[in-house]
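After the structure tokens below, expect a handful of questions from me.
A protein chain is absent from this complex, but the other protein chains hold their places.
Our next item is chain A:
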Amino acid sequence: MSLSLIRTVLLTAFSFCSAARSLSTSVHLQAQGNVSGVMLTCEKWKMPIPFSQYNSKSKKTLAKPGVKNIVLVDGVRTPFLQSGTTYADLMPHDLARAALQGLLNRTGLPKDAVDYIVYGTVIQEVKTSNVAREAALGAGFSDKTPAHTVTMACISSNQAMTTAVGLIAAGQCDAVVAGGVEFMSDVPIRHSRKMRKTMLSLNKAKTLGARLSLLGSIRLAHLSPELPAVAEFSTAETMGHSADRLAAAFGVSRLEQDEFALRSHTLAKKAQDGGMLSDVISFKVPGRDIVSKDNGIRPATMEQLAKLKPAFIKPHGTVTAANSSFLTDGASAVLIMSEEKALAMGYKPKAYLRDFVYVSQDPKDQLLLGPTYATPKVLEKSGLTLNDIDVFEFHEAFAGQIMANLKAMESDWFAQTYMGRKTKVGAPPMEKFNTWGGSLSLGHPFAATGCRLVTTVAHRLQKEGGQYGLVAACAAGGQGHAMVIEAYPQ
């Protein structure tokens, strides 16, 4: 969760001029020369994938005897918009409603066919604390379909999806809708504790005199509001500050971060222009225009990026507004079913949802290292190696955080000293990594990102013809998550 408020402002100053060519430093596009055999070439993104890899996997499939196959039928999301823009006057459940309705439209799902709805959110609107239920009712789902809300910082919708997987695996449900919403254009700002206390006592005060004396006790200082914490509760450190320290700990330079951020924006722009982001649905915002595109994708030049001052650690920090993810409004939703049910209903599923793990570490010095811890664990669980994975989708909280994770995954010393492993897991090859952009460029509505990652993996597997995909993400509280996704045979 990165709350770099200033970024939206700063980025508007950037031109849209594309700097794609300068990217070759960070994206390695060259073909793997010695591989023979048929090449499957992704049309927009000239990336050769050796077909022979198909037969060289550690495992042919991750299906296990006696375990239900659970599938992703489809996934959608509203356009992710910088907060304070077109969605500004909505409420969180409005956005969630749009995503849910979009899912219904996309899948043609009968509204009463859903057994259960699980939805994630991080910053809670107090009026709709169970936002899942409010959105489901508003989206026209049957009022007989129960719904609950989960929260786990930036992996809230991952939690929603795995909850759905659990419900299906346990045989309690056959069709579950999971998703997440984040609405940063409006956040609950509270009165101070003292003021709240006085106001609550006021309710109980019986006589006019008692009320007046309570009112008289209000001091000017009581009127100053309490903003939602932008910091880790346990350490009082803001996430950007922690990311900057993490980057420094792993020796990630400002240049590397800016390059990665630029890569994210450039790839996102390319994916957007190339029509890859098919999970995005159009949304008619009441009183405004129809929105059908993410609005945070802004490729700039390295020079422009280099001009920015550090946003958190001054003056020598390396994390800036441009290499951090920005405050975003958005919602996402996926339809998860047992394979039998999906086939019985005539669906062509997109992917199998396979093994997943949650991890947690020190919330101070390892706040954002979730992917480093989760990746080897989930690979081990599923019996795969890093080489088996064709598609990587990692949540990009900060460019520095991604680079630090990649370095940590490449380090034997780190694996041995901090993870109790014999060897490193290895870093994902960049040509398979977040090739349609990521949270840095597409935006990061905290609780909606997880579904975007999973849906993107499914779509990329289909487009690029891979078999296995890996989702990994970090989250506030020093937690992390990873999931293995297997392409549904076409």
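We adopt the following convention: contacts are C-beta pairs under 8 Å (C-beta built on N, C-alpha and C of every residue); 3 or more make two chains touch, one makes a residue touch a chain; residues count from 1.
By our rule, contacts and distances are computed from a predicted model.
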Inset, instruction - Identify the UniProt protein name of the omitted chain, choosing among "enoyl-CoA hydratase", "LYR motif-containing protein 2", "Exosome component 7" or "Calcineurin B homologous protein 3". - result: "enoyl-CoA hydratase"
Legend entry - Which residue of A:M239, A:L305, A:A404 or A:L440 touches the chain not shown here: A:A404
Inset, instruction - Taking the full complex into account, find the residue in A:A88, A:I313 or A:L343 that is in contact with the omitted chain. - result: A:I313
Inset, instruction - Decide which residue listed in A:T85, A:T151, A:T235 or A:S360 touches the omitted chain of the complex. - result: A:T235
Inset, instruction - Touching the hidden chain in the full complex, which residues of chain A are there? Just list them. - result: 233-236, 241, 245-246, 248-251, 313, 315-316, 362, 364-366, 404, 407-408, 411, 413-414, 417-418
